[in-house]
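Quick one: structure below, then a few questions.
Here the complex is missing a single protein chain, while all its other protein chains stay put.
Labels A, B, C, D and E are assigned to the chains in the order they are written; within every chain, residues are numbered from 1.
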Amino acid sequence: MSKKRPAKQCRPLRITRKFTDTPAGSVLIEMGQTRVLCTASLEPSVPKWREGSGLGWVTAEYNMLPGSTSPRKPRPKTGITDSRGTEIQRLVGRSLRSAVDLKKLGEVSIVIDCDVLQADGGTRTAAINGGFIALMDAIKYGKKQKFIQDDPILHHIGAMSVGIVHGKVCVDLDYELDSQADVDFNVVMTESGQYIELQGTGEETTFSPDQLNDLLLAAKRAIRQMVKYQKVSLTKKSTLFEK
Amino acid sequence: MSKKRPAKQCRPLRITRKFTDTPAGSVLIEMGQTRVLCTASLEPSVPKWREGSGLGWVTAEYNMLPGSTSPRKPRPKTGITDSRGTEIQRLVGRSLRSAVDLKKLGEVSIVIDCDVLQADGGTRTAAINGGFIALMDAIKYGKKQKFIQDDPILHHIGAMSVGIVHGKVCVDLDYELDSQADVDFNVVMTESGQYIELQGTGEETTFSPDQLNDLLLAAKRAIRQMVKYQKVSLTKKSTLFEK
Amino acid sequence: MSKKRPAKQCRPLRITRKFTDTPAGSVLIEMGQTRVLCTASLEPSVPKWREGSGLGWVTAEYNMLPGSTSPRKPRPKTGITDSRGTEIQRLVGRSLRSAVDLKKLGEVSIVIDCDVLQADGGTRTAAINGGFIALMDAIKYGKKQKFIQDDPILHHIGAMSVGIVHGKVCVDLDYELDSQADVDFNVVMTESGQYIELQGTGEETTFSPDQLNDLLLAAKRAIRQMVKYQKVSLTKKSTLFEK
Amino acid sequence: MSKKRPAKQCRPLRITRKFTDTPAGSVLIEMGQTRVLCTASLEPSVPKWREGSGLGWVTAEYNMLPGSTSPRKPRPKTGITDSRGTEIQRLVGRSLRSAVDLKKLGEVSIVIDCDVLQADGGTRTAAINGGFIALMDAIKYGKKQKFIQDDPILHHIGAMSVGIVHGKVCVDLDYELDSQADVDFNVVMTESGQYIELQGTGEETTFSPDQLNDLLLAAKRAIRQMVKYQKVSLTKKSTLFEK
Amino acid sequence: MSKKRPAKQCRPLRITRKFTDTPAGSVLIEMGQTRVLCTASLEPSVPKWREGSGLGWVTAEYNMLPGSTSPRKPRPKTGITDSRGTEIQRLVGRSLRSAVDLKKLGEVSIVIDCDVLQADGGTRTAAINGGFIALMDAIKYGKKQKFIQDDPILHHIGAMSVGIVHGKVCVDLDYELDSQADVDFNVVMTESGQYIELQGTGEETTFSPDQLNDLLLAAKRAIRQMVKYQKVSLTKKSTLFEK
Partner (left out) sequence: MSKKRPAKQCRPLRITRKFTDTPAGSVLIEMGQTRVLCTASLEPSVPKWREGSGLGWVTAEYNMLPGSTSPRKPRPKTGITDSRGTEIQRLVGRSLRSAVDLKKLGEVSIVIDCDVLQADGGTRTAAINGGFIALMDAIKYGKKQKFIQDDPILHHIGAMSVGIVHGKVCVDLDYELDSQADVDFNVVMTESGQYIELQGTGEETTFSPDQLNDLLLAAKRAIRQMVKYQKVSLTKKSTLFEK
């Protein structure tokens, strides 16, 4: 199936807001077959080490449900996720934090939990994209509840995976493409094309400055569209973006 | 809202099969506002201690996602779930195992993961009901794949929570009712009314043999209906049972 | 040996109070070959989450010593007990807590540690029966020390395991009977026959409402006797009840 | 009470063999108010790293039950004992291992579990003394069961705590003496006065070579008597040695 | 002190090979005040999941000694490092693995342990640079010992941190610069300027494509020099590169 999709076209995207009712923000994001439930919980206090600073706190946790992969992925026995998950949740947390003016947020904590229901490549960028919507919803809720006074959002952010597969730049890689990719990149950007996070690795090869430029260009285009779609989704409960 | 529902009428039930595509069985069960994702993973082998026995293995894991409650429930730092979750997953595992002829299953393992997406009372019975459908689907898949030869299902099973609230027997308690209940019961039964598991506790009170009879009668009726609904759901992808 | 005992007669029971001198309550209970050391430690404070509530706290921990079984049972590497032990200690804790008026207890904690010295079936009911005596002694000590003002005991409680073995209802099952039982029940009751906890499981079978009635009746009779014996034991240091 | 006992006289000693029936060796040792249950479990195999060596394995685990002290000692959350317990169980293990010809033992493992039921000073020496009897009984059992061919016991061993309290050498220190001791020594010896283990610490002071000599002399005398008592106890189920 | 150093000049670099004698490779690398001990241990086998593949395995572990920072950094209580360390050791492992033809390495494992003795910024790039020398030495040793047949090194690699501080691109940031940096980048490259890993984050800001270009250019120059210095160091025991 992935073979028929043009290399620089993203997979179908579906964003369902208020997927569950309990948390302040709750988004099911589907990028192709990858599905991540992103819930944003808001607490009117900050961790001990931050008390009295006047600053808020935004953090993320990432985990894959056992049934999200085949064969089944056993739950971690210690810690809240495994070492790959730790690397990812640090990336997600930094990215989402960078979108928020923590001074304007005030002494409020937002934890964004990203639980992967189904994994088919690109779970970390799905977590950032879905997590950002959940974060927006949680802030809207916090303002309504008067926990938060000013709008602390600095800019819209979007994330995309790009890679080089058989010499060609591809975006939004599914598992099959990802496992064939020579280079694997995750890019987080603002709407206006400023970088927030950049993580690239030449899995079993290296890559040239020219290839880097091509990758970043493709990422930029895809993220611009992603942010556009995010904005539409913020006005609806559930939206499917096919192309 | 819960006050308007007749005490012996179950909450609206929705069963969505194939909610995700990766595992052999994948069911989203919604009993009122409680939602549990039950995935059944099938492996053509058994744990070490069971090798060579000719017997299969069925087990369950239960966990609540952090965003399933408000305030947010932190992830367990050690072990796969907390102590309450341990008690529940042992109940779920025993119940599902009892529905399977492990000899007919052969040296095959089925793990049913029950991840609570939203908690509003009755998560353990939802896990058993949804887990049973996932188990059925996994066995169907295993037979198609020739991992499993004979149908090992012994009987249909259903689970229901019942309780005494302000002196009245109620079924399928949501969180609000549950927190007011004097007696809290979880019953697992076969279609024909035979008991599989019975766990009852007088939270802050005791209960009489007569009350026990009333509770069990109410559970029996509700479970008979639950099994009926399960059977319907096994013919469809998603079904809503309003009454 | 177990074969000669009438099915509805309990095993010889020995209750030794003040088995050790350090804790406020210390009971060695022997039900047949099962021996559990139950110590009740009293602290004039409550856990953080309960401070200022005016309510006391009663909880239990259950563990099996490595030498209590053959082959030796390795100590748990994480957590205070294994998953079976977690299920049991929650049952023991709820049962003992239900016997106490936590308001009358006041902001005092009682921890009942149930350490199995030798396991021959029925360790959880032995833990509840022995733990209750240790709890009584701890409360007596607390009143003498003026930690506790009023008597907070609501009622005497007793626990018994019952089961169906080869079609016959048996009480107080030893390991041999337990491993042959089709149905396995643990019942906690007050002196007057009110239920506190009920946990039953059809190990590899199911059971009918009639069988349930027979089981509960047998449990009731055995518990009534157990409470009688407990009351005698509260007047002596060590007592053996042969029949 | 301890004040009246002559400084170089041991506390009353009681050794109860076969205190429980399940393990190959099971000894309750009481040195004054200190009581340690020592069970020796025998397995006809050795740990992986020792397979094929022709050598046996003897090891020990030490733990204090929560109710053994006042205030209650919480159970360790990770690992099988705390850091003090780790230090002690290594001493106990080395001491007991030194009494056994591991070649003659053959590929058999003996684990000696030392669980402190009540702690009043000297728990580690009680664990060694009681553990040695349990070890002897386990070997006897192993020979009867034909797991063990030759008698692998090299020599009888005994252990004693000695210390300097207010300038005077004392033996078999209870908690009260121990907490006042300037120097605290644990000595493990053979019957004939050869050293096996020697661990001494000047808690908040230092000690001279002359003081060391006095301590070792007192330990030697007390251990010689301890071994004598051990030998008597090996012929009886329970014995009390008052002086 | 750091203020006087030109922004694009690296800190003094010292590479001491054979710092310890036990491991196959042992390098103390000092980049300014940052000091990391990199030891490479070689084992003539691979992890279970890789047996029979014909492929070797290269991995890294990263940890900071408690005394490497002020205030003292407590040791991790579970797991081999904390979550920041987990992110870093995955980067170090991937980078070093990319320099090796795992097929030519054969079924041999190399673990590179990077223990930070003193932390003053740039510990992850120091770990990669020092780890690469240790890896080279381990491979040389393996070839001498006939564990390894062919030279599996694909290319020399170097790593450098670059950042934007007060609007200016800086290389090899020490802690003081790092804490003021708006953008923080870690680049791993081959000698010939091909990328291996790229990780950049706009700590509390974003960065433009032009700034990215400047950063990558500065990194490229510094890494080219780093590889030159590495090559010199491979001919000597200890070398100091002042400029």
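Assume a contact is a pair of C-beta atoms (placed from the backbone, for glycine too) under 8 Å apart; a residue touches a chain by one contact, two chains touch by 3 or more.
Remember, it's a predicted structure, so these values are computed and weren't measured experimentally.
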Query: Out of all the chains shown, which come into contact with the hidden one?
result: D, E
- line: Touch assignment to the omitted chain, from E:53, E:78 or E:238, lands on E:78
Statement: Out of D:69, D:199 or D:239, the sole contact with the unshown chain comes from D:199
Statement: Given D:5, D:18 or D:94, the correct residue touching the omitted chain is D:94
Field: Sites on subunit E contacted by the missing partner chain, in the whole complex
entry: 20-23, 26, 33, 35, 37, 39-41, 43, 61, 63, 65-72, 75-80, 111, 113, 115, 117-119
- line: In the full complex, subunit D touches the hidden chain through residues 78-79, 83-84, 86-87, 89-90, 94, 98, 155, 190, 193-204, 206-209, 212, 216
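Throughout what follows, only the chains that are shown with their structure count from here on.
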Query: Since subunit A and subunit B are copies that touch, is their contact same (over half of the numbers shared) or different (under half)?
result: same
Message: So, comparing C-alpha centroids, which chain is the farthest one from subunit E?
response: C
- prompt: Hey, how far is the Cα centre of subunit B from the one of subunit E, in Å?
  reply: 51
Statement: Taking each chain's mean CA coordinate, subunit C and subunit D are separated, in whole Å, by 32
Statement: The positions of subunit D in contact with two or more other chains are 77-78
Message: With touch defined as at the top, which chains are paired up in contact here?
response: A-B, A-E, B-C, C-D
